Every structure is written in C-alpha cells, then in structure tokens.
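Can you read through this structure? Questions will come right after.
Just one protein chain is left out here, and the rest sit where they should.
Just so it is clear, A and B label the chains in written order, and each chain counts residues from 1 on its own.
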Amino acid sequence: MKEPIIQFKNFSFKYESQVEHTLEKINLSIYEGEKIVIVGPSGSGKSTLAHCLNGLVPFSYRGEVEGSLTIKGHDTSTLDIFTISKMVGTVLQDPDGQFIGLSVAEDIAFALENEAIPQEEMVRQVTDVSKLVDLENKIQSSIHELSGGQKQRVSLAGVIVEEVDILLFDEPLANLDPATGKHAMALIDQIQKETKTTVVIIEHRLEDVLSQDVDRIIVVDEGRIVSDMSPNELLASDILESCHLREPLYVKALKYAGCNVTPDMHPESIESLAIEQCRDKLSEWYESTDSVKQEKKNSPILELRDINFEYHKGIKTLQNVTLTIHQGEMVSIVGRNGAGKSTLSKIIGGFEKIKSGSIFYKGEDITEDTIFERSNRIGIVMQNPNHMVSKHMIYDEVALGLVMRGVPEEEIKKRVEETLKVCGLYAFRNWPISALSFGQKKRVTIASILVLQPEVLILDEPTAGQDLRHYTEIMEFLTQLNSQGVTILMITHDMHLMLEYTPRAIAIDDGRVIADHSAAHILTNISIVEMTNLKVTSLFELAQKAGMDQPIEFVTRFIEYDKEARLTWRKNY
Amino acid sequence: MKNLSIRTIVAIGIGAAVFLILAKFVAIPTGIPNTTVQTAYAFLALMAVVFGPIAGALIGFIGHTLNDALSYGSVWWSWVFVSLFVGLFVGLLGKRINVENGEFGTKQIISFNLVQAVVQAIGWFVLAPLLDILIYAEPANKVFVQGLFAGISNIITVGIIGTILLVAYAKTRTKSNSLTKE
Partner (left out) sequence: MAQELLSYIERKSPVHSLSGATKLIIFILYSTAAMLTYDTRVLLALLVISIVIFVMSKIRIREIGFILVFILAFLLLNNIAIYIFSPQEGVKIYGSSHVLFELAGRYNITWEQLFYQFNITLKYFVVIPAALLFVVTTHPSEFAASLNKIGVNYKIAYSVSLALRYIPDIQRDFKTIAKAQQARGIDISKNQKLWKRIKNISSIILPLIFSTLDRIEVISNAMELRRFGKKKKRTWYKEKPFRKADYIVLISGLFILVVSLLITFYDGSRFYNPF
C-alpha cells in the first residue's frame, strides 16, 4: 500500500475570533500523484482546509488545532511555514494579489530570489518554466498587459519554478471566463503529468473542473467531509444536490428526465457519458415539457446610437455600437476580457465621455448629462462591493445617496426602509456592514443604488465568486425587481446566469456588437462562443448526443424547468 | 529593522502607493502656493497608528519621495523629511491608542488629536522651515509662513478626516457576535 503524502487525522480547527469549529474531525488521506478536487459551498470550510495545507493556518490565521496533519510524513505542528511552502506550492485565487513582481519574469523568479539563488541560475530556471506554461514571449510584460488566463499561468509558473511535491489551487477558475477556465484545467493536467506532483484543487465550478480527469472528489459541508469518492460515483449520487452544489447541467438533465444515473455510465464528462439507455427517457421528458414563449417587449428605454469611444488615441474601445434596450427587459452583455463590456456600462453611466454617437433615455437625448444627472435614472452597481461601501451601518450606507440629494429625513427613512425590505435586508438594518457576507454586501450596494429609484439597473458581474445558494439568492432577487418593472442589464461571463435569467444576450467582441439574440442561441453558436470566450453549453451537447431534432429548444426547456425546480428547492431550504 | 513582519513591509509598500495617489489626486487647493488640504496625511496618520512608527515613517518617506519624483521630477527633501517625521512620531505616540480592539471613543479621539497636532506643529512650523532655510536658503519669513499654512491645514485635515478614518477603522474591529436580527 502506498504511503499517503497528506494525511489529516481527527483534525479540527477553530479560528481565534470564532466560537465554532470551522473544521470538525477531518480524516483524509491523499496519495502521491493523485489529483483531488475539494468542493463545498461558501463557508463550508474548504478554504480553511486549503489554508491548513499550505501553512497559512495557523501561521497567518491563528487558532486552535486538534488532531494531526502530516505532509510527507512530517507532522505540520513541528514545521514552520517556510518548510511547508517548500513542499506545498499554492496558486491563490486572486491573480492581482499573487502577482507581486513588476514583470512576468520577476514574479516567476520571486521564490528563487528569496532563496538567494544566483542570478544566472535564476534566469535559466525562469526561462525553462516560462516555456512550460507557454509564456516565453511575455516574460518582460507587466501584469497590466496580460489577460486573466495569462496572469494565472504566471502564478502557476511562480510556484513550479521550484520543485514542489504538492500543488494546491485555491479556486483557480473564479476569475476566468469559461473557455480560459478550460485551458487552465488542461494546463494543470499537463503540468501534473510532466512534474509528477500531487494536485489538490479547491473549486465549486465542478462541471468546468471535470473537463479533465480527476481521481477523487471530496465534498465538504459545514466543516465536515461529507463524501470522498470518484467523480462517477459522486455524480451518480444525490450528494451534490443535498449540499447545494451545482451538478453538471447534463447530469441534471438526465436526472430530471428520470434516468437512473449510474457510475458505469461514466457521467464524469459529456464525452465519456454512455447515453444509450437514457435516449427514450430524454425525448419523453422533452415532449412532456412546454415550449417557452417569450413575449416581445417594445418600449425602448435606453438607446445607444453609433457610439465610438477610445481611452487612448487611435485604439478604439467601442466601435459603432448601436443597441436598444426595452423597458422591463433583463439582458446580459457577454464578451471576453477587454472586449469592451465594462466600458459600455461606464459610457451609459456617464463615467466616461464618448467620442461620437448619442445616448437616449426614453427618447430624450442624455449624451451631455453628467454622472449625477444620469444616476437618477440609471443605476450602476460595481463588481466589487468594497469599492462602494463607505459607511459603517447598513442604514446609513443605503441612505447616503438620498442624504446627498438633500431629501427630507422623513422621506429618507421611508424610502430606505422600503428598499431594505425589498432587498431582504430589513432585519439587518442596524448591523454594521462588516458583519455581512460577500453576497449580503453585494445586496447592500444594490440597495444603495435602488433607493435612488432608477428605472435601469446595470450590474457588473453580479454573481462572481458566489456559490449556488448565494447565486440563486441574488438572481431571484434581481428577477423579482425585474418583475416590478426595473430594466436590468448584466455584464457577465457566467453561462448559467445568461441561460437561466436573461432571455436576451448581447455579445461584444473588439468593441463591436457581434450578436444580439436569445442566450440559448448564443451559447449554441460555435463561432460566437469562440469569439466571446464562452463554451457551448453541455446541455446542447447532450441534446445532440441523444439525437434530438431541436437541441436549442431542448436547452430552453431545460432551463425553464430547472428554474422552477430550484425555486421550490430554495423554498424548502 | 530586521524583524519587520511581512505584513508591515507590504503595508509600507501599498501604503506608500496610496499616499502617492491621495497626494496627487485628492488634494484641495487652499489658495496659498504650495499649500493644499492634503488628505494623504490623514491616511498617513491612520497607517501610523495601525501599523506602527516604522511603517508610518517609511510610508511618509517613500510615498512623498515617489510622488515628488514621479509628479515633478525632483524631490523637495525638506518636506519629505517632515512626512517621515510625522509618520514616525504619530506612530510612536499613537501606539497607546489601541484601535485594534475596536475602541475609539472620545478619550482616544482627544489623545489622537493631541498627538497629531503636536507632532505636526513641530514638523510644519519648525522643522520644515528650518530645513528649507538650511538646504534651499529660502527667505525665512516666506518659509515660516508657508510652514504655518501647511501645518494649520494639515492639522485640521488630519483632525477631521484622520479622525473619521480612525473611527471607521475601529468600528470594523468590533466583535460582531452580539448581533441579532430585528
């Protein structure tokens, strides 16, 4: 029997500032050369588990440890963080924080510099590893010249530039669009094969992780290990659903259709899936569901006409953008990093001045209006709530915009309380914002904009980094607002969000609108999917594999059905 | 110096960058040449109290030097030195104000403001002009008047904005386990 390279024995951990244990009696063995995925909802303890592995717990985050953790046969309580980090290399979630060097080469060399490796040796090693991650042409670039995927490859290179036994990835897909995520997983796989390391991946986007083979998936919930099995076994079980984790969509579809998913069907990927015995059930289910009729909206609220914009002379960020948004619509704007999506929202909000073109709000030309004037009609919610929060208490934060407008106190109180109720924050109105979760904070920032009663709401990546439960919460909340008449525009590269919530999607590439259609059509159109760095949804592939005549219609019906199902699921939660 | 923690080193680096951005973009002109309401010093005071005297001194020194060098292509050393001095002594004397446990009430506000006012008064009213005369041989009455205005505006700025920042910071340090939904 092989020796485990990592072994948790009755391991418990409690943060100094908390009352409850974050990890409770963890028993887990990981063997040399394995590739393990750890999944779990937010707050399940999966990040703490990662911090225990790389030594940040207990060296940076203090607390009480019980039981033991051994890495390569050494009890970690006898080691310091420097020794642990020699064995376990960590790629952190936030590439902007991990990238500390002024250029790619320096960042890769960082660990070598700290070991006082002579310069010549360093240059050689950096060159080698930059070839391995396919960055040898970018070695002199600064972080600002790199895409999200490239930044992550730098982080990875900075870790594998030294020999480590274990590679730990903390939510490697969190900041990547679907296509880049897929490349990242392939690269991790390749690196593992070339360097023969053990790989541990913490992630909650399971379908994306499974684009490459993994040996085992560990499910963590409420500080305990809920299951530890192969992907095929896990996907055949109902553990993911009971832990509020998102199953791969094709698996979900099979289950809805009443198929008995078994491990020997190889559900771990759509390619390996044996679908024969499910064909009939799938088409039966398809016939039994109704097609969805989208009512056409036709009362323009926001019109962009021939917009051109550039940050730097000669480099066009937006080119001849023309589009119309109708009252009561919910639209997603998609495109790869740097395609111009965020710029578009800044233009609409008046944060940046356009070079030519015009913007109309309900037929009125608002091109020359200031940020402030526009903010009464169009509200913009930033991606990072920390960029907006400036008050200590929730009530004050939400009231801020009204106070600044000189609204009488009575009225402020009324409007703030109403808004807080709508946002499900009324019970917390006297809480400090710092006590809230990320998702709740996000809602506070939405509330602080909503209170100004804009008719159009633009959100930048509203669900980035949220697990399924918080994701559903935020999106249901937005849907509710939408049904009350607020027009909603979302910038996103979350394919689920597009499919499930926005009947219409606008794809942007290179500053131009390249498609304006239903989300299901966009996510099944290979050329648009490629240009926007998205992926063809696995539902479409499933429908094709099952030989459906109308795969796009299949996708649409699944989404409708799933939304209903998840609504009941949330109510029961 | 050798035992500086990584967190302090990072605080110095990032703090210096923020100091520069604030000094460059968030300065309100008062109408006297070379004298603006410098929000950067309110930030400096906060960092000095939170991260200690060495961090304070170096954030002031590095932030001010970089700002001078990158914005004006030359460094006005006499005032850079005052930034270092303010960061150092607000950090030293502010150590007793324990913001980390979330307490920043009237008593702390008064002692913080006493500290910052005294330190800045020495820095701007005395040190800056003396160094200006010594290094740049500028006329005494000019530099004393400049120092006076810079000092007064900075003491007021730190008094208002610095206090707001510290109060806000201290609030985030309060334990939040006593909260209930209403």
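Note that in this section contacts are C-beta pairs under 8 Å (C-beta built on N, C-alpha and C of every residue); 3 or more make two chains touch, one makes a residue touch a chain.
Keep in mind it's a predicted model, so treat the numbers as computed, not measured.
J.: What are the shown chains in contact with the chain that isn't displayed?
T.: The chain that is not shown is in contact with A, B.
J.: Just one of A:C259, A:V389 or A:C423 touches the chain that is missing; which is it?
T.: A:V389
J.: Among A:N10, A:Q119, A:S242 or A:S272, which residue is in touch with the absent chain?
T.: A:Q119
J.: Determine which one of A:L400, A:L459 or A:L499 touches the chain that has been left out.
T.: Candidates A:L400, A:L459 or A:L499; residue touching the omitted chain: A:L400.
J.: Can you list, in ascending order, the chain A residues touching the missing chain?
T.: Counting over the whole complex, chain A touches the hidden chain at residues 54-56, 59-60, 81-82, 85-86, 90, 92, 94, 96-98, 100-103, 105-106, 109-119, 122-123, 126, 143-144, 158-159, 346, 349-351, 371-372, 374-375, 379-380, 382, 384, 386-390, 400-401, 404-405, 448-449, 452.
J.: If you put the missing chain back, which residues of chain B would it touch?
T.: Residues 1-2, 4, 6-7, 9-18, 20-22, 24-26, 28, 33-34, 37, 39, 42-43, 46, 58, 62-63, 66, 69-75, 77, 135-142, 145-146, 157, 160-161, 164-165, 168-169, 172 of chain B touch the chain that is not shown.
Note that in this section only the chains that are shown with their structure count from here on.
J.: Report the inter-centroid distance (CA atoms only) between chain A and chain B in whole Å.
T.: Each chain reduced to its C-alpha mean, chain A and chain B end up 38 Å apart.
J.: Applying the document's contact rule, which stretches of chain B touch chain A when the two form their complex?
T.: Residue positions touching the partner: 168, 171-172, 174-177, 179, 181-182.
J.: Please output the residues of chain A touching chain B within their complex, sorted ascending.
T.: That would be residues 17, 19, 392, 427-432, 434-435 of chain A.
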